[in-house]
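A short worksheet on the structure shown next.
Apart from one protein chain that is not included, each protein chain of the complex appears where it belongs.
Chains here go by letter, A and B, matching the order in which they are written, and residues are numbered from 1 within each.
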Amino acid sequence: METSTTIHSHDPHEPHGHGAHEEHHELGFWKKWVFSTDHKMIGIQYGVTGLCFLFFGFCLMAMMRWQLANPGVALPFFGPLLARIIKNDGMNSGGVPGVMTPDFYNSLGAMHGTIMVFLGIVPVAFAAFGNFVVPLQIGAPDMTFPKINMASFHSFWVGGVIMLLSFFSPTGPAKSGWTSYPPLSDLADPGGGLLTGQTLWILGMVFLITSSLLGAVNFVTTIIQLRAPGMTYMRMPFFCWVQLVTAFILLLAFPPLEAASLMQLMDRVFGTSFFLPHGQTLSNHLVNVSGGGSPLLWQHLFWFLAHPEVYVLILPGLGIIAEVVTNNTRRPLWGYKAAVGAVIGIGFLSFIVWAHHMYLTGMGAAVSTFFQTTTILISVPSVIILTCLLLSLWGGSIRFTVPMLFATAFLPEFGIGGLTGIPLAFNSTDLYLHDTYYIIAHFHYIVAPGTIFAIFAGVYYWYPKATGRMLNEFWGKVHFWGSVIPMNIIFFPMFLQGMAGMHRRGFDGGRTYDLNKPVIHFNTTILHAVWMLGLFQIPFIINFFWSIKFGKKIGNNPWNSTTIEWAAPSPPGHGNFLEPVACYRGPYEYSVPGHPVDFIPQCDPQGPRTDAGAHGH
Amino acid sequence: MEIPYTVSARPDTGLYNAKVGIWLFLASEVMLFGGLFSAYVFLRVGALPGYWPHGFLNVPVGTFNTLILIGSSVTVVLAWAALKMRQFMRYKFYMAITILCGILFLTIKLTYEWPAKFHHFGAFIKKDSLAKYEPYLGNNYLAAKGLTQRVEITGDLENEDALKDDSITEYDIRMDAVNADPTNPESDRPTFWQRPVSDKVAMVDKADVEYASMFYPRHSAFFSTYFLITGLHGLHVLGGIIVFTYFWLPVGANLYKKNPEHLANRIEVVGLFWHFVDLVWIFVFPLFYLL
Partner (left out) sequence: MEHPPSEHSHAPHPDTAHHVDQHVKGYLAVGAVLGLCTLLTVGLSFVNFGTQNANIIVAMVVATFKAGLVAAIFMHLKSEKWTIYRFLLITLVFAIGLFALTALAFSNPIRLN
């Protein structure tokens, strides 16, 4: 038994605690379920809340797809109900209940994007899985700042509530895209004051940004300071590496958007002109502002965050997939060191590619060349990581558990999403494809059958650790097949629509332009697939709640995994581990030649000492 | 269960947790103020000639505030040093001064500087009307000297009703010295002491005015940026004051009895935040008040 320092330090300057297992005093309802400072509870809070928002965002999209397939037709059943609730006749166009107005379509688009990105994916993939798994994987008792962790969650749900409340704004929710470009975002619904949808959007974003910043500080500090003895950086599970890089990205990329949001808030509420130039007009009248501002300034500050943000959306997913793939192929991660280097490279490069979203703003050759070079460069580490994951399958004894099904589907889908980004990196081809459905298909392939599948894989994988029970396998497979097929029917045709020239954000489904005629019919196909996709989430939702009470009970390590979270009880108690843990080897010691069992847990004192790359990679 | 390295340093990094945390937070603050300063630069560089003003901010008051903040940076580090040397009353003394300096800084800003702005008026003259108001702008003189044109007439607005009432067709402005005597070389550049408002009243037709308002944020890109940056900075000062007060009052200071090193670390960490706030002001002051 190692005599290295345990996680209970005996330094006289340490706060006087009573040891890991003494706090058996029962926490009341509020301290346990609402104001918890335990990383596992906070992770679950983030996870459940985030999944609810994902579903809500899905519903918004379903409404949009209805309109695109059947423009001007009332939405069945829900339409007339919504007609009564939504302000400004948003769902009561021309007095016909259930028919969507163009403004409301725009609102749905803006809110779908905002909710999916900031209230869905980031809270689930980064905050939920990160909070629950990372301290366990590094052998820590909790995060370094538990109270700040709690504050981060509460800031998140308050921001979410503000976003939801904006649906009840007298002028309707934000309708200037999730990108909120001025002058439109500055001038939409003028004179509405603090309760306009766009202003509430800004306020909501301030809370969400605060939540992310607090969380990012916690993650980085925890990973640096609380790794168990023997857990060197190169012995960390790949999931912890992606969380570390993702936290850094959030930490450094969000603040310029916060600055820009404050400026837009001032433009809307105090009549400033940060983003309004001299001579700005609205409906042919000069707007009564001083001018002197720049709309492009917003775009630069926005995309400075929003590009790294898309890496925030995918990296945790890649981490989850790495865990699931290694576990279910019973092999180490191929090229661990290369993958780690690649993640760090992505983290760095992601900050200097942003203006590839702005190729159509009149940038000259020098700046465009710079950004297209860095953008093409960043595809290299992305391909490295995907290659490592694919090569990890080679020679593996693959168990197609439900997590592995989702992980296997993730790989080619992420491949499609990533490769279709290549023409977008060059400003010449992007000139044609920008703002078409090609873009929508590209990024949705990465987040939808990409990150969301990674999230599903993570849920099926770690649910047993969080609850002590397995999710039902049969319904998991139903969920999988019912998701992967519709996902592709929804998004693949969008590549074709985009290449035909169909513009995005078009309320009429492209009918205004003759060039769209050959591809309009896909709108109907896509709608049918959307209903199918929605239908097949129902077994998942039922499974999720049903299995808490009735799922098959399991012990510590149902998947026979090597990483340290599986050494804790299922679910882990306060303080996580029954005995202090230390790390003796790399994270993926599967199928070690000569070893009787096909895996050696990282924290098992018996067995060879290695680093992550010990098997010749 | 206790979290390790809350007070003592982790051997391989040499750091305790809060120190790592605060520096990460400060890194994000660098990006926040970096974004704001970038906006300042681009808005200023992109401003049309004459639209980015000079000499509207009170330099002596700004200088005084800068010295106050620097002083409070000194006292906070002395407060921390006192804790490390286990001199509790000395800590309370220096911390009290720090808090008072912060309060003084905010008071001067919120009760004197900002209200003084809100009561001052400026009207931007339309390009085609600039010649008409040459006696107040002095652009021929400025052009001959190679200096930037003036496009604004500023001062005290005598008929405040003109702001609301459209039937009033002119602004009566008791002009600042620079508009009262535009061809005087003293008016070429801002002076250290603010020159008092003159006796001369200009009657400016609203039809000649491109945009006019009191010196609110909406007045110009300059004031928008000024109020945003100093406002956000002020919020940070307020935050620091609140946390320092918490650690000065028994509720926070009593940590000294249980674990004085822990309190010293906390003061060090909040002190780092405070120094950062001082650092931002060190750049704000010349960029807005002097240049």
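Just so we're on the same page, a residue touches a chain if its C-beta (ideal position, glycine included) is under 8 Å from a C-beta of that chain, and two chains touch if they have at least 3 such contacts.
Everything numeric here is computed off the predicted structure, so don't read it as measured data.
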Touch with the omitted chain, as defined above, among B:Thr6, B:Ser73, B:Thr98 or B:Ser187: B:Ser73
Chain not shown: contacting residue from A:Ala355, A:Met404 or A:Ala441: A:Ala355
Which of A:Phe304, A:Trp475 or A:Tyr588 contacts the chain that the document leaves out: A:Phe304
Touching residues (missing chain, whole complex) on chain B: 13-15, 19-20, 23-24, 27, 30-31, 34-35, 37-38, 41-42, 45-46, 59, 63, 66-67, 70-71, 73-74, 77-78, 81, 84-86, 88-89, 189, 192, 256-261, 271-272, 275-276, 278-279, 282-283, 285-287, 290-291
Chain A residues that touch the omitted chain in the full complex: 12-13, 16, 224, 248, 252, 256, 296-297, 300, 304, 348, 351-352, 354-355, 358, 362-367, 370-371
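Simple rule for what comes next: only the chains that are shown with their structure count from here on.
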Computed distance of Cα centres, chain B from chain A, in Å: 38
Chain B - residues contacting chain A, complex: 1-8, 10-11, 13, 15, 17, 20-21, 24-25, 27-29, 31-36, 38-39, 42-43, 46-48, 51, 124, 211, 213, 216-221, 224-225, 228, 232, 258-259, 261-262
Complex interface listing, chain A residues touching chain B: 5, 7-9, 11, 13-17, 19-20, 23, 141-146, 148, 213, 216-218, 220-221, 224-226, 251-260, 262-263, 266, 270-274, 278, 288-294, 297, 301, 304, 574-575
